[in-house]
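Omission of a single protein chain aside, the complex is shown with its protein chains in their original locations.
For chain A:
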Amino acid sequence: MAKQAGRKREKQKKFYDYTLLFVIIFLSCFGLIMIYSTSYYTAQLKLNDPSYYMRRQASVLLLGFVVMIIVSKFDYHRLMKLAPLGYLISLVLMVLVDFTPFGIEYNGKKRWFGIGGHSLFQPTELVKITIILMMAAYIVKYLKVIDRRKTIIWMLLLTVPLIGLVAKNNLSSGIIIAGIVFVMYFVASKRKTNFVVLILLGAAVVVAAIVIGPMLVKMGVLQAYQLNRIMVWQSPEAYASDGGFQVLQGLYAIGSGGIFGKGLGNSIQKLGFVPEAQNDMIFAIICEELGLFGAACLILLFLFMLYRFLVIANNAPDLMGSLIVIGAMSHIAIQVILNIAVVTNTIPNTGITLPFISYGGTSLLFLMLEMGLVLSVSNRITLE
């Protein structure tokens, strides 16, 4: 097959989405700079090594970059054969993390897979990729009968247990994976009424949670702490001492940024006020340092990235490739939008990282793998 491709390359001009590649490189390097900026102070204090987080992220990035380039040169159809294996491994790992000592707790949440107390990686990130590949394969196979009840039930049987295992210790990742499944099915399905009903139902649940929630608490049906995040979201100032702290500190950071920000490295809020500023709340520090202008540029760059996904998905050589890109696109879109919505207190707080920017080795490595797949799809596009 490689020889065939080689022969083709000589005759036809092969496409490779260098624009997307550039955006990926730019975002991850920008991420490195922001991780250094947000973490050097606390890293110096806690670890006596200001560049600790940045160096760790940089080494993962380097590895991830190599993985991405190699994967992008592979035919994704060959990688698809690994999807069932990946699915099984994901399932096993999630069970191990959730129910055995291989799962390692961090900040009270069992999210890490590790041996002998040494945490290695977060399996949820692997789950995201395998779900994308698995859904792509499933939809390709059953596209014609996609709206049949049996197909839907089988799809749910394949995905829901995995989502449940993820959501047990990591609700936000569960939501993201469910979102990916939902979007991929939505794109493939021909019956739109289902989705209108589903979206209306979802909106109704959200409204109910806000309006009926306090009433239910009064009636004793719901526990107060379950509503805490919603209360905090509605008025972070009033709940500053319990739960609102992080949100409020993030708002302080965003608000003090103004239009052009305090300048790179000049954030005050990162100096311990925003807890672990290099993680979920990194966007707040970006707002503080680079201002509305810098933050808007970043968001628009993400939007441009989604546009590149759109172009690749709609020009993919086959449905399989298109669905892989759609999966990646929904993954990035959901995570970016939710993260920024959380940081700006537009929706209740939930721990979602900002792709390419937030600190986190596993997340970055699997993101690069995912980007490798997308680039691989783009590489199969032949220009006419």
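What we mean here is this: a residue touches a chain if its C-beta (ideal position, glycine included) is under 8 Å from a C-beta of that chain, and two chains touch if they have at least 3 such contacts; residues count from 1.
Keep this in mind: contacts and distances are computed from a predicted model.
Look at the chain that isn't drawn here: its UniProt entry, checked against "Aspartyl/glutamyl-tRNA(Asn/Gln) amidotransferase subunit C", "Cobalamin-binding protein", "Peptidoglycan glycosyltransferase" or "Monomethylamine:corrinoid methyltransferase", names it "Peptidoglycan glycosyltransferase". Contact with the chain not shown here comes from a single listed residue; of A:Ser59, A:Thr100 or A:Asn314, that residue is A:Asn314. For the options A:Ile25, A:Leu91 or A:Leu292, the residue in contact with the chain missing from this view is A:Leu292. Hidden from this view is one chain, which touches chain A at 41, 183, 186-188, 190, 251-259, 266, 268-269, 271-273, 287, 291-292, 295-296, 299-300, 302-303, 306-307, 310, 313-319, 322, 326, 329-330, 333, 337, 340-341, 344, 346.
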